[in-house]
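Read through the structure below, which is laid out as structure tokens, and then see the notes.
Of the protein chains in this complex, one is absent; all others appear in place.
Here is chain A:
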Amino acid sequence: MPAPLLTMHGVSKRYGPTVALDGVDVAAKPGRVLALIGENGAGKSTLMKVLAGAVRPDAGTMTFADSPYAPNGPTAARAAGVAMIYQELNLAPDLSVEDNLMLGRERSTFGLLSRTEQRRRCRAALEKLGHGSLDVRTPVGRLPVGTRQVVEIARAVLDEARVVVFDEPTSSLPRKEAEALFAVIRTLTAEGAAVIYISHFLEEVRAICDDYAVLRDGRAVGSGELKDVTEPQLVSLMVGREVDELFPQVPHTPGEPLLTIDALTGADGTPRGASLEVRRGEILGVSGLIGAGRTELVRAIYGLDAVRSGTVRVNASPPGAGPRGRVRSGIGFVSEDRAGEGLMLNRTIAENATLGRLSPLSRGGFLNPAAPNAAAEGLIRRLGVKARGPRQTVGELSGGNQQKVAVSRVLHQQNDVWLLDEPTRGIDVGAKSDLYRLMGEAAAEGKAVLFVSSYLPELLAVCDRVAVMSRGELVAVRDADQWTAETAMATAIGAGDVSPEQTAQKTAGETS
């Protein structure tokens, strides 16, 4: 076992009354990948900001390659050899690969760029990452997300970074590109770099990481080699309690159809001819690759996007037009874009939760000032939102708690049909589990839940039936236990409707 290349010792940081980090010890070893895991709000980002020089810790020391390391800013950290690959990539989309790579490190003679020298260095860096064939003149905006990430990593290579931090690098990547990313990471470690890898996906962590460190509430609560721990052990370290059931099962029985869509085609062709029935007391999952049209499908159902043809029915009658009519007809929607669309981050929990249905809280257009807060208090309790109270600003909450507020709206609106678009993306394990339970309870109350997710294991565990979309079409709908990861993937990538051997499946609403 090599000696650590980088150690952080007793790192503490407070923001006002909030303790973000409380004496954290973490060590990253050369040639190995350290998984940094923990729920949202556990302090991972703050710790990495300390490492990257973006945040000055209140206490604690860091050692890098046997000498003290205390960067006074991101530039100093980068110069010392610490590189960050963020979730949202920091690239200028209109500039070429070369210009992006050399940004801030331009080579010049008397102020004139030395193109040849720059290009040589860029090519060498990309070569090292196995992407030597990439044309360095291409504007970065035209590259697929996965390749953009390679450009970002190539920057780290150019800086000769010896510690490279990846923050949720695969959250926007298709599986194949994730595999390619892992290969790049292995190249980095083979050269002796220490990699710190932040992710919510435990199986991914297992695939690429060697060591682990778990943060909880700003404290390091466990670390060691991954081969010595089981997944449940990791999860219970993260949430601080035994999660004996990550997927709580609430018994529910599907009844008659509640939401019926027939040959629904969007104005721009996505979805294309989608037909589907969601029954009372049913959770129906929608799986597929990014860009398969799942979001477009639910948005068309909710009346947010224009529809070319086809019908949507609730209880066999057409719902009101647009989101306004849909809400009144009993359809509720949770957007995949929590910050951009789902929530008003600068308003209170109460305002966010009750906006869709103010009528019971008002009379003749005048609000009962106390009613929204009272309603929100009930919702906060029901969903277990960790907040100071209904008047707290939503933007101050952690991701999981923000998402609970977004979902609470559907409860407040008393909707019978729930359209949930990626409700569990980017939120912590505990909050995920709470949302699964809520969906189960909704189904048990006779509601129809349409659950869109990119994470197949949760769909298979939570849903009664799962539909797979591919290139804008709903290709197949089957009972959840009739799918495997392999058949769902094959269907999603358009290898036809791959049926399992035991074809006794229900294919209600399946299109051909």
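Note that contacts are C-beta pairs under 8 Å (C-beta built on N, C-alpha and C of every residue); 3 or more make two chains touch, one makes a residue touch a chain; residues count from 1.
We adopt the following convention: contacts and distances are computed from a predicted model.
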Among "3-isopropylmalate dehydratase small subunit", "Response regulator", "Cytochrome b561" or "Ribose import permease protein RbsC", UniProt-listed name of the chain not shown: "Ribose import permease protein RbsC"
Residue of A:Leu103, A:Ala263 or A:Leu367 touching the missing chain in the full complex: A:Leu367
Listed residues A:Pro323, A:Gly384 or A:Gly399, member touching the removed chain: A:Pro323
Residue in contact with the excluded chain [from A:Pro68, A:Gly104, A:Pro251 or A:Gly340]: A:Gly340
From A:Pro4, A:Pro169, A:Gly218 or A:Gly356, residue that would touch the chain that is not displayed: A:Gly356
Contact with the hidden chain (one of A:Arg32, A:His252, A:Arg294 or A:Arg409): A:Arg409
Missing-chain contacts mapped onto chain A: 15-18, 304, 322-328, 333, 335, 340-347, 351-352, 355-356, 358-359, 362, 365-367, 369, 388, 392, 409
